[in-house]
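Omission of a single protein chain aside, the complex is shown with its protein chains in their original locations.
== subunit A ==
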Amino acid sequence: MFSLNSLALPLRNVMRNRRRTLVTLITLIVGEIALLIFGGYANAVVDGMQTGIVQQIGHLQIQRKNYFLLGTGSPMDYGIADYRKVIAAVEADPQLKNMVKVTTPLLQLQGIAGDFNRGVSRTVAGYGYVAADQNRMREWNEYRFPIEPKKIALPEGQSDVVSLGIGVARTLRLCDALTVPNCPKGEVADKNPGGKAMPDDIGALTELEAASPNLPASDGQPRLDVLAATANGAPNVINARVAAAESLGVKEIDDSYMAMPLEMAQQLVYGRDTPQVTSIVLQLRSTADIDTVRARLTRIIQDHGWDLEVLDYRTLFPAYDQTRGLFASIFGFILLLIGTIVLFSVANTMSTVVMERTVEIGTLRSMGMRRAGIARQFLSEGLIIGTLGTVLGCGLAVLCALAINSAGFTWTPPNSIEKIPLVVHMFNTPDLIVGSVAALLLLAAISSLLPAYRAARIPVVEALRHV
């Protein structure tokens, strides 16, 4: 019960001037909290972004070589003809089976949608989906955001139906039929009463191709003509029901988005030729497996001699890495500020401590403590303060995070029009906590180093004479 261990003396010295220790601790605690909360918020934003992207475009896409760079405008030249074989090969692979959640074909096309009788039309980015697969992809929530999966507006298992982005629905004057929000009233649907929006020859084509004329369907659903260039260059038109309009969260996308069943898209682009797709979308159970899966896919593609490549969501959606980079640089800036404050705060405290205890240094040295022993004493004190501060800071930051996460705050991210939950992600990876604690501890050690070194260098006699 009496015995001293090597930490007892520094520990008691730290506790000796409680007020000063507390002030230094508060610097560390506030700094640690700031780093963790901001870092956790940045993590959550990036995780949220990843979740949104992965729900929509999957983790990996198999495409024809250079489709991504050169071919997006010409699905007829860059289609994957034997996509069923590729999907079968992926689904049959025992290694991929456990990691891949959804494998689904996708055909992207450029088209024009319009109600040519009413004289409204606009260009659209068309997505030929397997609706059921897309809905399974929307369930992906690896980071456990407090949100329910939202089904896409395209109904499952129907072939003659499309869904629109709300912006498309507005420009096509389908506000009332599809109950689109934010529609200006009083805008006349057809500013060209003559229906001159569409050239006559294409209008004629419509009448030939369309299964039924553009009359309101019996169920009251509006209908649209969808027009796209076929593989052989001639335009192709399909008349389809519009099931619903939905918001994709980003206005630019809402203004051009049109989803349709894969078969309809294939018919538009390839007509009676072999149906193809532009991408095979793979969604993984966990983002962590992405490199393994990519390597395996590349292997499979090579083994079959296919002219395909594998792209990940970060390549397909460059804004993800840009956002990450932005947050990383803001975090770096905050770390720099906090680090500087911690550095000076601890260094100042330790210098004062050394000054005050100069006689004690002389006493210990005269008793036979070596210089290194003196340095170790003060270094230990700096590290004790650093450890206490960062650990307390971590604890408080965790409490703050739990409070924020359960408060149900929401926010609207930049470039988006949809509110999402505001949460803090601290624990998904240990990097943030371990990194910030290590950084502040290291700074506390560095700032104690010089005072400790100076303490060790004071000549014994001078230390003892100190008043």
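Keep in mind that, in the parts below, contacts are C-beta pairs under 8 Å (C-beta built on N, C-alpha and C of every residue); 3 or more make two chains touch, one makes a residue touch a chain; residues count from 1.
Please note the rule applied: contacts and distances are computed from a predicted model.
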| item | value |
| --- | --- |
| Candidate names "Ketoreductase domain-containing protein", "1,2-phenylacetyl-CoA epoxidase subunit A", "Acyl-CoA dehydrogenase" or "ABC transporter ATP-binding protein"; UniProt protein name, chain not shown | "ABC transporter ATP-binding protein" |
| Hidden-chain contact residue, picked from the options A:223, A:296 or A:365 | A:365 |
| Residue of A:16, A:304 or A:419 touching the missing chain in the full complex | A:16 |
| Contacts of subunit A with the absent chain, listed as residue ranges | 2-4, 9, 12-13, 15-16, 359-360, 362-371, 373, 459-461, 464 |
